[in-house]
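Yeah, one chain of the complex is gone here, protein chain that is, but the others are all in their spots.
Letters are used for the chains, namely A, B and C, taken in the order the chains are written, and counting of residues starts over at 1 for each.
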Amino acid sequence: MDFDAVTIALFLAAGVRLCLPVALAALGEAVSERAGVFTIGLEGLMLFGAVASAVGLAMTGSPLMALVIGTGGGAAAAFVLALGTVLARANQIVMGIGFNLLAIGATSLIRQLVLTNAPPTGSLRTVTMMKLPWLADLPVVGRAFFSQSPVFYLAVVIAVLLWAMLRYSRLGLVLRAVGENAAATDAAGLPVLPIRMGAAVFTGVMAGLGGATLCIVASGGTFVDNMTAGRGYLAIAIAIFARWKPVRVMLVAFVLGLLEALQFQGQYLGIQIATPLLMAAPFVVALIAWIAIGRAGAAPADLGRPFLRGELR
Amino acid sequence: MSAPIIKCDHVSKRYPNGFLALENVTVDLYPGEIHALLGENGAGKSTLMNILYGVHEPTGGGLLLNGREVRHTRPGDAIANGIGMVHQHFKLVMPFTVAENLALVAKGAARARLRRHADVRTFMAEFGIELDPGAVLGDLPLALQQRVEILKALVNESRILLLDEPSTILAPSEVGALYDTLRRIRDRGTAVAVVTHNVDEVLANADRYTVLRRGRTVGTGHIAGADADALVELIVGRSVATGSRIGPYRTGGEPRLVLAGVSIRPGRGSPGLSNVDLELRAGEVVGVAGVEGNGQTELFELLAGQRLPDQGRITLPKAVALVPQDRHHEGLSLDLPVSQNLLYSEIMRRRYRRAGLLDHAAIGNRAEAMIEAADIRTRSHATPARALSGGNQQKIVLARAMAEDAPVIAVYQPTRGLDVAAAEAVLARLAEAADRGTTVVMISSNIEELIRVSDRIVVLNGGRVTGEVSGAGMVIEKIGPLMTRAVAPGKEGVAHG
Amino acid sequence: MKTNTFLATLAAGALALASAAAAQDAPPRVAGLFTQTVTQGSWDVAGYAGFKAMAEAQGFNASYLEHVTYESAPAALRQLASDGVAMIIAHSSGYSAAIKEVAPSFPDTQFVLYSYEGSTDGLKNYSAWSVDWDEYGFVLGVLAASASKSGHIAVIGGEPIPSAERTMEFIKKGAAYVDPAVTVETAYVGSFSDVARAKEIATGLIARGADFLIPSADTADAGIQQAADEEGALTIGSYSDQSAAYPNAVMTSTVMNFAKSYGEIGAEFTAKTLGDKIVTENLASSGWTLSQPFQHVDAAVEAKVFAVIDELKAGKIDLYK
Partner (left out) sequence: MAEPMADQMGAALGLIRRALSVPLSMRVTLAAFAGSLVIGLMLIGLLGVPLGAAARVAAAGAFGDMRAISDTLVFMTPRLLVALGALVAIRGGMFNLGGEGQLQMGAIGAMLPFLAFGDIGVALLPLAILSGAICGGIWATIPALLKLWRGADEVIVTLLMNFIAIFFLKYLVQGPMQPVGSNFNMSAQLPSAGTLPLLIEGTRLHLGVVLALVVAFGVWVMLQHTAFGLALRASGASPGFVRLQGQSAGRMIVSSMAISGMIGGLAGAFEVLGVQYRLIDGFSAGLGFEGLAVAFLAGLEPMGAVVVSLYFGAINSATLSLQSQLSIPSALAEILSGLPIILLAVISGVLLAKGRPVWTSTR
């Protein structure tokens, strides 16, 4: 096996496809963490998005509608989660752990009650493949980056928009201020809790879309119990060591996607490394990167701290 | 004078824990005046400010804006009604720039007006303030951060400006500059309310005053014709001999702690120390005066044995008892009971154990005795330190340090945030320790206090010792210039009008 | 009516006291153990259907446990056994260790395993219906190699467990039996349930030239079959006829004869002849077969594959030479 252009293009394309659900969720996590809300429940939000999309597909038969419904499912679940973490000031880590446990059970129950065992019918092409005109014909990159699910292009657009929003817009300024110093933002007369609720629900939108993408685009519309299998936790790690920068989130996720793709490539190429060790690789790389970052780049100062007006803290 | 712009009308506030912070308080603020709110710690000044600003809601009474009743349930309501507030603990976003911090609060027209950095400069110039709009807040010295905090309160054309203890963090010369700025603001017709407990500052700068004591108004009037002693009496409720010397002037015995040519490299927002020589002797109180951030923290850390000099030599005795500046994070472990806070160092020295386990009975007994001796007001020795007032918390820290019987005791801002009586008690105990032969080194920015208790005072400025005064030579006129005269290279001065 | 039932129960109780061989009127309780879920995937769903049919046919009082991980299996087995369940059927070879651990403590409970077992270790109350996965693999290799036009086939497994590795070896043998020049690529998903990874691996293998995919990853098979369906490769259905689900891609399906196997288990239990036997299920015993007719390929392929099957049934091919 030699490393020709096709192999490389396939490898890159696989990296993109594998990272997409995680990257979407990580973008959402980056936003809520910027606003000071640590969404450990990301895994559960993805699960709710995934099961909602599967239900949506069964009901409407339209993959596009399924993605929309999945996104809505994630947002609705995030709203409930945020009622706890933001409004009721529940400990964000504890709440997230409980939420993830609940989500595994609840989504499985929903599947058993609502979904049948029959695999989805109808083509999913509209959401799995969209060749961009002209660009898709470019050598290597055409196949790698411009012959992808439309959700991927959407993710790139969202990442760029988020970057511009955080950097240049007033909304971005307010969002960052809430995460850095909620008390100061409150003193400026800005509504801290609604802003955090908004950020948390946006996280749900992105995690829901991520879960829906996992289910509809990557798994052909099949919902499997606990199908996220740790992807939510990985997304949290990505958001953090991308230092909450949206474009960097995409890049970090892509690199980890490539690592995952390498596992399969390694198998084809007959590389003699045990599968479990290869599967551990993204986590090892993430760990090394995290250690290398070390103290550099501080987290938003109010990350994980519930907001209380006054001196009650 | 016209009608009051805002009136606190028979305001009461009871906190959820049952504490009655304000009782039937009425205060008027008029346009174009600087109104001083005077009182001891815990008199209710900050609570009143927070009620005006919508941080807390009153449990009785209300607010009248131009005679019309208004409710401030959150700061947004207060801002909409033209109120700006300068908080004691700045409400600034430290990683943001000056311009971003201003943009954050700006509403409507003001937001459009502050879009570009040049606009921000123009806006600041109106109040005689010159700052780089692109500077990151966290990198600015406290005095400049305070200017930004004031500007922030003015961005939305405020007609009422509230300042909570603005002068405590400033050097004497900086206080003057602060009031220059406030007078400019007043002269634009704004009502300026300043919370402080410094009578001299009020007499020199304010137009009217209101005195609060234990949550009630005990006096109000015009500054013109007001008398310092009378004001002090209103504040503390009895006449205290402020400024009188505590204990005799002592001469030190044998040297116990020596710093020779000690230097520490400059760090974040601090000049470090350069070439400091200091000899502390038995049975004396040595004051270290200086504006905050001139090397005091480094000096205290050296004494505490927490860091080593980059250059020079330090000779420490076997033990140094410590009273740190930050009571809540360093002086105490707030969730531990009073008893374990009092005896922590002794327990760690393998005392109070039985069969390897802690002897809770013995710890309790010993703690009771210490609580009695140090006059610590607590429900029991098992109460968490968190539940105690600031003064009583400081008494715990001091009692523990004293109980260590160390040859040297180092204290850092020991009276900050305490009311007059509690501060007096602390100073008295330090003097007693010196009388017993202990070496006391007291780092403080409160010069009057230093003069009253120290036998000699060294002044730190820009990380250097700029002078030493002793005995009758310890007067503010000498010390003030030593603190403020030479500005170390690289340290930014305060912008003046 | 109510009184009658009550009297009947009383009578039954008295009978039970009188004779040990009573318990005739209350149907015996049987329970099934499944690793994943009986409402999703292929192996457990098809197996549960066989289990349920057996229970209905024999009039058993049946229940089942799903999501029983191998670590929780001993607890589940003990609970069921001490709860009075008369027969426990475990629907995965992974439960073997748990049964061997628990069975000695419950001599009155019959344990049965479906899938693969090498030895009952002398336990008197443990039987197994053991599928000849070697032969199964060999046939898959034969049919894939026969159908492939590019001479490039791929096998995708779930986790690299020994039985899966062994099956892969026999798939290779089967392919080589048809054509020694056929390329057989193997890959593992690293999970039995991650559909997305399975689909990605399958897509990659098709892009590298494989035109026939053999799914061997349980629930994750769905991803492999979808990839084949979308990318124009052929594949098979696993354990039951799945041609309706992936009409573009499924050439045929392996159909486990769960009805037969479970039927035998039920009948033998009722007849009290279960004991400690190991029943081998293979083509010759009609333990499984391939669905017909084949789709998307020439009739010649079907004929060729069934010719090999007939030879296997007749014992004319030695798999272990």
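Everything below uses one rule, namely that contacts are C-beta pairs under 8 Å (C-beta built on N, C-alpha and C of every residue); 3 or more make two chains touch, one makes a residue touch a chain.
Predicted, not measured: the structure shown is a model, and the values here were computed from it.
Note that the absent chain touches A, B, C when the full complex is taken as a whole. Shown as candidates are A:Leu109, A:Leu135 or A:Val157; the residue that touches the absent chain is A:Leu109. Only one residue from C:His67, C:Arg208, C:Lys260 or C:Lys313 touches the chain missing from this view: C:His67. Remark: the residues of chain B touching the chain excluded from display are 15-17, 304-306, 322, 324, 326, 329-336, 340, 344-345, 347-348, 350, 353-358, 360, 384, 386.
Summarising the interface, chain C meets the missing chain with residues 31, 63-67, 69-71, 74-76, 78-80, 82-83, 85, 93-94, 96-97, 101, 105, 116, 118, 159-163.
In the full complex, chain A touches the omitted chain through residues 84-85, 88-91, 93-95, 97-106, 108-109, 112, 225, 230, 233, 236-237, 240-241, 274-277, 279-280, 283-284, 286-287, 290-295, 299, 306, 308, 312.
One rule holds in what follows: only the chains that are shown with their structure count from here on.
Chains that touch both chain A and chain C: there are none. Between the Cα centres of chain A and chain C there is a gap of 36 Å. One simple way to say how far apart two chains are is to compare their mean CA positions; for chain A and chain B this gives 46 Å.
Residue positions of chain C touching 2 or more other chains: none. Interface residues of chain A facing chain B in the complex, by the touch rule stated above, are 170, 173-174, 176-177, 180-181, 183-191, 298, 301, 309-310. Those residues of chain C lying in contact with chain A across their complex are 36-37, 39-41, 45, 67, 159-160, 185-188, 190-191, 193-197, 199-201, 203-205, 207-208, 219-220, 222-223, 226, 230, 242, 245-246. Within the complex formed with chain C, the residues of chain A that make contact are 6, 10, 14, 17-18, 21, 108, 111-112, 117-119, 121, 124-125, 128, 214, 218-220, 222, 224-227, 229, 260-261, 263-265, 267-268, 274-276, 279.
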